[in-house]
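As you look at this complex, bear in mind that one protein chain is not there, while each of the others sits in place.
Chain IDs A and B follow the sequence of writing; residue 1 opens each chain.
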Amino acid sequence: MCLGIPGEVLEIDGQEARADFRGAEKWVRIDVVGDDLSVGDYVLNHAGFAIRKIPEEQVERTVELYEQAATGGEPG
Amino acid sequence: MTGALEFRDPDRAGRLVDRLEALVADTGPLRVMHVCGSHEEAIAEFGLRSVLPEGLTVAMGPGCPVCVTDLPEVDEAVALAKAGHTVATYGDMVRVPGTESSLADASAAGANVRTVYSAGEAVDLAEELDREVVFFATGFETTAAPTATVLREGPPSNFSVLSAHKYVPPAMDVVAGHPDTRVDGFLAAGHAATITGTDPFEGVVERHDLPVVVGGFEPLDVLLGLVRLVEDVRDGTATVTNAYPRCVSDAGNPAAQAALWEVFERVPGEWRGIAEVPDATLRIREAYAGYDARRRFDIETPDDDRTTDCICGEIMAGRAGPEDCPLFGEECTPQNPVGACMVSDEGPCRITREYGGRR
Partner (left out) sequence: MTASDLDTGGGADDGEVVTAAHGAGTDRTRELLDRVVADRFGDAPDGGVGLAAMDDGAVIPDATGATVVTTDSHVVTPVEFPGGDIGRLAACGTVNDLAAMGATDPVALTSAVVIEAGMPVATVDRVLESMAAACEAAGCTVRSGDTKVMGSGEVDGLVLTTTGVGRIERGTQLTAGGLSPGDRLLVTGPVGDHGIALLAAREGFDFETPLESDVRPVNGLVAAAREAGTVTAATDPTRGGLANAVNEMATAGGVGVRVDRRSVPVDDATAGAAEVLGLDPLTVACEGRMVLAVEESDATAVRNRLRAEPGGERTAIVGRAVADHPGDVVLDTGLGERYLTVPSGEQRPRIC
């Protein structure tokens, strides 16, 4: 369940943000994103609502996790 | 960020698969279960089952909210549409058969059924139209949070919600506890966990002594989740692991949770195929009763007369696969679905039929 797609915040207007999904831009609601948002942040969009801010540093962390799992290292 | 090579890199995927092969050589055959239609969709879309090791069975449990929406709930929506109200719902639900018909059938016969992408659009519709607009709200906790958000805003008085929302963790309990179910561990749904955090899975781990790994939806996320899960099975470790930290934290999203539990409460209810699941149906609280379609309308539905060989229930509970069903591909096809598992884009039967389960 739960199609969730990351998009980059381009503009914020009250409880809405214009997010860019690989070139397709859409306004999404940010009422329950659970974090402060700035232009340039990435958010996870589900059914027109941002449900999470995705911190940039977590993307790198994710790649580390993939590497550890592939080599049999313990998660740090 | 989506589709960034990092999350779909074929080389890295190959190495994760190699790791899985090595792990499964250690553990012997094992069966893990995911509880998320989007996980099934990701696995099928990228053809992951064609590369997973032979001994690793990844079964789908009750994770397709469309599929577990029981007939009476669909019947309520259809009844409201036939009574002349505008019913707005997500695309996934429109073709799901009820006892007598689906919303699509009702629409073909002249009822007003509108597909919306977002709860906000359903409210916009109510603002535009003079008549009653009922939002047939399906989905798990991830989707219930947006529904809660629009209700808290005080939508127009001609707007109401027919809630079919459900909450997943108790269903994992029921499935794990069922004597016929064999599962060595769970891959939990990352986007639901984005809302709830990983805490709800602690109970499943304790009660059933099984590992739970919370996984994301890019193909590498799925492979990562499976590696961690198989490692836990190998080591006999029964814990909750977060393999999707970019979206999931232990405590989850507090703003979304606040909205969710202000509007909804958990009550017992029937999930298609699993029959009664305690505390896993989301009902609109008294404070928001004014927007509850079940309290606003007098809804008459046909008698629930299930004389069919459809085994959606067994499939949803992870006890059978699509090919075990006598109707699969014969009477029950995507064009002529009998059960919800064939209608929903995330239904296991539909996915097996469309992607072919190629190994």
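Note that a contact is a pair of C-beta atoms (placed from the backbone, for glycine too) under 8 Å apart; a residue touches a chain by one contact, two chains touch by 3 or more.
Worth saying up front: this structure is predicted, and the values here are computed from it rather than measured.
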| item | value |
| --- | --- |
| Candidates B:27, B:99, B:158 or B:181 - the one touching the absent chain | B:99 |
| Touch list for chain B against the chain that is not drawn | 2-3, 8, 10, 13, 37-38, 44-51, 64-66, 71, 90-92, 94-95, 97, 99-100, 104-105, 108, 115, 117, 121, 138-140, 143, 219, 305-308, 327, 331-338, 344-346, 353-356, 358 |
| Missing-chain contacts mapped onto chain A | 1-3, 5, 7, 18, 20-27, 45-47 |
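Assume only the chains that are shown with their structure count from here on.
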| item | value |
| --- | --- |
| Touching residues on chain A, where the partner in the complex is chain B | 1-8, 21-22, 29, 31-34, 42, 44, 46-49, 51-52, 54-55, 58-59, 61-63, 65-67, 69-72, 75 |
| Chain B to chain A touching residues, read off their complex | 1-4, 6-7, 12, 15-16, 18-19, 22, 36-38, 63-65, 90, 117-121, 139-140, 142-143, 145-146, 149, 168, 189-192, 194-195, 217, 220-221, 223-224, 227-228, 241, 243, 245-247, 253-256, 259, 346 |
